[in-house]
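Below is one structure; the comments refer to it alone.
Complex shown without one protein chain; remaining protein chains in place.
Up next, chain A:
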Amino acid sequence: MSPDEDVQRLLIQFRDEAGESLGSPFDVPVTITPDKLQLVCNALLQKDEPVPLAFFVHDAEIVVSLEKTLAGQSVETEKVLDIIYQPQAVFRVRAVTRCTSSLEGHTEAVISVAFSPTGKYLASGSGDTTVRFWDLSTETPQFTAKGHRHWVLSIAWSPDGKKLASGCKNSQIFLWDPATGNQIGRVLAGHSKWITCLCWEPLHINPECRYLASASKDGSVRIWDTLMGRCDKILTSHTQSVTCVKWGGDGLIYSSSQDRTIKVWRSQDGVLCRTLQGHAHWVNTMALSTDYVLRTGAFEPAEATINPQDLRGSLAELKDKAQQRYDQVRGQEPERLVSGSDDFTLFLWRPAEDKKPLERMTGHQALINQVLFSPDTRIIASASFDKSIKLWDGRTGKYLTSLRGHVSAVYQIAWSADSRLLVSGSSDSTLKVWDAKTKKLAIDLPGHADEVYATDWSPDGQRVASGGKDKCLRIWRR
């Protein structure tokens, strides 16, 4: 007598996230586990290698078995049950647990930290007006780039990893070559007040990485031609400081400002398309659903090696690869934009289509400093000055959970490339690594002597870098 015969059986239908059905409905015992479901689903998907999948029924994840997940709900055996499958990242990033080195060198607080798109180089900008490049294999200083005359407020890597742009409080932008530490081209001067944010044009639009957008306190966004060293377009419409600028993958530029609006511009001719209104106070930060894939360009984190390498291939190849990756992440729907503000709320928008927000996400008790989409666009994380990080669903904006643990304002967060882990740096001088699946604290990383101003996770998933008020840069590894 096989025990299966006594068990209740259900009709299920696999559906993907967009609602398309996979195969036809069939019969499974209620006690089926996620592993078996995975085998079946992979067989239906007919891919070369089995892909890890997560299964959701009625918005609840199937962890142990279908029966347990449906425990609270009434099951109708007549109807077909929809099971939504979500492909997870094939590779797995391991949590960082220890500080492998504390890099001194800056003589003032470290204000910004960024890994290059392949994870090969690490750059940090500081209040001592220098930008420093660090050699990751030996974890020692490599180059010191001098040139700025005031604090280096923001740095941005070009998506091909060959150039670094840095903006300072004196409203100047410098371009640096990471291989030699020298300045490329001329100083880009034009803004009248300090630079708040820099963003490069995505690789799949232009593989040469020629154009750069900069946002400044003077209320304008300038698009610079880095090859010619001059300003191409000036986008003025904001009445107060522009806090963030993002170059989307569909030919639109988004800028958020202290005048409570977000403006959508066409990158080709610099024409204002739309103004998104809704916030009641300064809009501090924005994030696009395709942010991570635009940042990494043609680099695929799954193909990362222990020693990060530069991207190889002709411009056309890189462009194709980047376009492919972008299309995969974006899917059929247009890009989504989430904005966080001083009015303690976030808004989820579909800026290419609509002026009205999709969802207003409330719950925070203090201003929101940074929002980030997870690399697979399923989760939005928001860091706030109320000491908590909140996770929201990436498609609908529904509240998922709060991550509490910090004892002071959370300044910056960074996702790991497989979207399973999140690291956060706070003004209480600790970093914390959170597990996105269990929604709990994974690892606590104390070590900094003072507030942690900047955090970044390398795209190949190996290292986390953090810098702060204590003037030293720390690298954390497994």
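As a convention for this text, a contact is a pair of C-beta atoms (placed from the backbone, for glycine too) under 8 Å apart; a residue touches a chain by one contact, two chains touch by 3 or more; residues count from 1.
Here is the rule we go by: contacts and distances are computed from a predicted model.
Student: Out of "RM41 protein", "Ribosome biogenesis protein NSA2 homolog", "Auxin-induced protein" or "Cytosolic Fe-S cluster assembly factor NUBP2", what name does the UniProt record list for the absent chain?
Tutor: "Ribosome biogenesis protein NSA2 homolog"
Student: Among A:66, A:93 or A:111, which one touches the chain that has been omitted from the display?
Tutor: Of the listed residues, the one touching the omitted chain is A:111.
Student: For a quick check of understanding: of A:62, A:122 or A:153, which residue touches the chain that isn't displayed?
Tutor: Here the residue in touch with the unshown chain is A:153.
Student: Check each of A:10, A:197 or A:403 against the chain that is not shown and name the one that touches it.
Tutor: If we include the chain that is not displayed, A:197 is the one touching it.
Student: Tell me which stretches of chain A touch the chain missing from the display.
Tutor: 108-109, 111-112, 126-129, 149-151, 153-154, 194-197, 217, 241, 243, 258, 284-285, 369-370, 411, 453-454
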